[in-house]
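Left out: one protein chain. Kept in place: all the others.
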Amino acid sequence: MDKTHALLYLALALFALGLCGVIIRRNLLVMLMSMELMLNGVNLSLVAFADRMGSAEGAVLVFLIFVVAAAEIAIAIPIVLLLAKSRRTLDADAFADLRG
Amino acid sequence: MLTAIALLPLAGFLLNGLFATRLFPNPRGTRFVTLVGCGLPILAFLLTLDAFAELRAGGYVPLSETLYTWISIGGAPFAIEFWFDRLTAVMVLIVTGVGSLIHVYSVGYMKGDESYARYFAYLNLFLFFMLLLVLGRSLLVLFVGWEGVGLASYLLIGFWFADPEKAAAGKKAFIVNRIGDAGFLLGMFVLYTALGTLDMDRINAAFMASPGPAISATLVGILLFIGATGKSAQIPLYVWLPDAMAGPTPVSALIHAATMVTAGVYMVARMSGIYVHAEGASQLVAWVGVLTAFFAATIAIAQNDIKKVLAYSTVSQLGFMFLAAGVGAYGVAVFHLYTHAFFKACLFLGAGSVIHAMSGEQDIRKMGALAKRIPVTFWTFAIATAAIAGLPPLAGFFSKDEILWYAYASERGGSFWLVAIAALTALMTAFYMFRLLWLTFLGESRLDAHAAAHVHESPFSMTGVLVALAILSAIGGFLSIPHVLEPMLPLPGILASRSGAHLPIVVLSVALGLAGLLGAWWMFGGKAERAKAFGEKVAGVRRVLEGKYFVDELYDLVIGRPLLWISENVFLKIGDRALIDGTLNGLAALAQRTAAAMGRLQTGHLHFYALLALAGLLGALAWGWRHV
Partner (left out) sequence: MSDALILNVVLWLPVAGIVYTAAADERRPDAVRGWSFALMLVQFALTAWLYLRYDAADPGLQFATRLPWIPDWGVAYLIGLDGYNVLLVLLTAFLGPLVVAGSWTAITKDVRLFHAMVFLIQFAMLGTFVAQDLFLFYLFWELMLVPMFLMIGIWGGERRIYATIKFVLYTAFGSILMLAAMIYLVWSLKTTTGVASFAFADLYGAGLKPAAQSWLFAAFALSFAIKVPIVPLHTWLPDAHVEAPTAGSVILAGVLLKMGTYGFMKLGFPLFPDAAREATVIVMLLGVISIVYGACLALVQTDIKKIIAYSSISHLGYAMLGLASVDLIGIQGAVMQMVSHGLTAAGLFFMVGMIYERCHSRNLADYGGIAKLLPVYSVFFMVLTLAAIGLPTTSGFTGEFLALLGTFRTAWQAHAAGNSTMLWLAGVAVTGVVLGALYMLWFAQRFLFGATRAPHAEHVRDLSAREVGILAALVAAVFWLGLFPDEPMRKTELAARQYQQLVGGARAVAALPATEARR
């Protein structure tokens, strides 16, 4: 097993872990953290491919994702805070107001 | 000059309609209206005399004047052009002459009416359109006048519009006329498509040329005649004319007796180039004419409203004119049109004078013995009655005799049956007219005390006109119109086998008139019981006749109601509401229900959404696995 394969398996593991976290955990903050985990899994795979292909596009994309993720968290955390303030809970199931 | 003849009444309409009452307060306003309303038509009449003199001086070469080009498409112009030949001259003289007289008469008749200015404005408007109708060179101008006189007639019938029945009568007249106009329009379309022109002299020339145009003259003739049945109140479109009596009586005299209703006859005579070559159409014209004459006369016998009797008599006399036109004697048709204009105008105006004297009463059962009280009206009415009955040497005798003669002996469809029905009708005409005379003016007085106290002779402006018209009805027949028109509208040949029958026809014609007179005298001259007893003997027939054969009711049942019913129940309820909107609302409801069902997937739980996303991801992966 070469280096790329190993990195890709690691990326897959991170992504799966994050996915499981999002699905299983009920705490909004933990769900957000799990989502970051998924993002990082994808980032890792991009880096691995960039290294394998010897091109810079993958690395550039990683930086883009960093920026987007930072912005996303910057918005998401205040929202979660406001939600927590209004309902005194962080349980995701408590926020089912958008039910169709 | 022709333009001026037509436009003078229009100026009268505009002046009276827009300015008169605004600029001048009464009584100066009334004087202004009278001056403009009567002065301009009289001026038009004088100009017509001048134009006629010019026509004669020029050896009867038609005068023409182009006003402007209405529209020109693809190089084909529709010109507004006036045309003045022998036939036009006769018509314009009748229209402006009789028209002016009736305008003058109206001054007395409409005195004190709150809408005096409006009345004269409408009357002038009518005259304008009527002059367009007879002066136009092209069928298009004729049609503008044709519809325009319909409008004026609509406005004048419904002149006292506060009475819904009168307004309804106006509407009925307009709509029935429109039915005819639709046919007329089709006729114009066929002619324009085939010939590329609507100029009537050109159309006639095209049909007279050989080879003629590639369209059926009969088809065109029938289509145009549909228009004539509407305007000239022939079967099956005559139903509007009796109702049209709701208008002021001078209007009935001018529009619904002397001029407008004869437009159809004029048109047929004007388009004789077509009808000469349309044997089938001519037969139709003759038979429709004679049957209308007959049926209208039977109805007239049983009517008790003085104006209704005259209205049906008008329908009947128009039938005589069409009979003449149908057998190819166009000049004779115009001759009867001309004499009829005099005596029928005189009768209507006389009736107006009677109604005036009776304070508005129109039922002849409540009249009688008026002769002494209103002598001028009586004598003029009597002369006109004798004229319409065809007693020599009055005007009606000459024209009616010629009609009977050509109906019998013309090469273009003269037949025994035509003359037989026409003769019977002539007999009935004399009978019902003398009945009217007797019941109104002679016999015992059946007036109620109130009306009797108010009976008075009309003012000079009215009786003077009556006298003038009575004189014309008496001597008008000596000017032989067919002879005047013959270079333009040649009379049909006489069947060789019948050429000797003219004297018997003359004798028959006189005899019929006298028989009608004696019959009416026998029935109504003596005791009232005789008429009453006879009426009871034939009560069933009388009811049918009084009910005018229930044709109005029949049309309502067969056309009016089904049209409304279909519109309401099929088109509106089923078509619009159930089918179209139903489908649409159904679709909208379906969309809403689908949305509601799909909406249940939106539980609001983040975990469920994440699970859905995972399922989607897995699905996509599986698909990719199989296809890559």
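The letters A and B name the chains in turn, as written, and every chain counts its residues from 1.
Rule of thumb we're sticking to: a contact is a pair of C-beta atoms (placed from the backbone, for glycine too) under 8 Å apart; a residue touches a chain by one contact, two chains touch by 3 or more.
Remember, predicted model here, so these are calculated numbers, not experimental data.
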{"item": "For the chain not depicted, the shown chains it touches", "value": "B"}
{"item": "Option from B:196, B:375, B:393 or B:487 whose C-beta touches the chain left out", "value": "B:196"}
{"item": "Sole contact to the chain not displayed, among B:363, B:448 or B:581", "value": "B:581"}
{"item": "Touch with the omitted chain, as defined above, among B:7, B:182, B:291 or B:452", "value": "B:182"}
{"item": "Which residue of B:27, B:74 or B:624 touches the chain not shown here", "value": "B:74"}
{"item": "Missing-chain contacts mapped onto subunit B", "value": "68-76, 143-144, 147-148, 151, 154, 158, 161-164, 167-168, 171, 174-175, 178-179, 181-182, 185-186, 188-190, 192-197, 563-564, 566-568, 571-572, 575-576, 579-581, 584"}
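To be clear about the criterion, only the chains that are shown with their structure count from here on.
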{"item": "Centre distance in Å when subunit A and subunit B are each reduced to the mean of their C-alpha atoms", "value": "92"}
{"item": "Residue numbers on subunit A that touch subunit B, as the complex places them", "value": "19, 22-23, 26, 31, 92-93, 95-100"}
{"item": "Contact set on subunit B toward subunit A in their complex", "value": "598-607, 610-611, 614"}
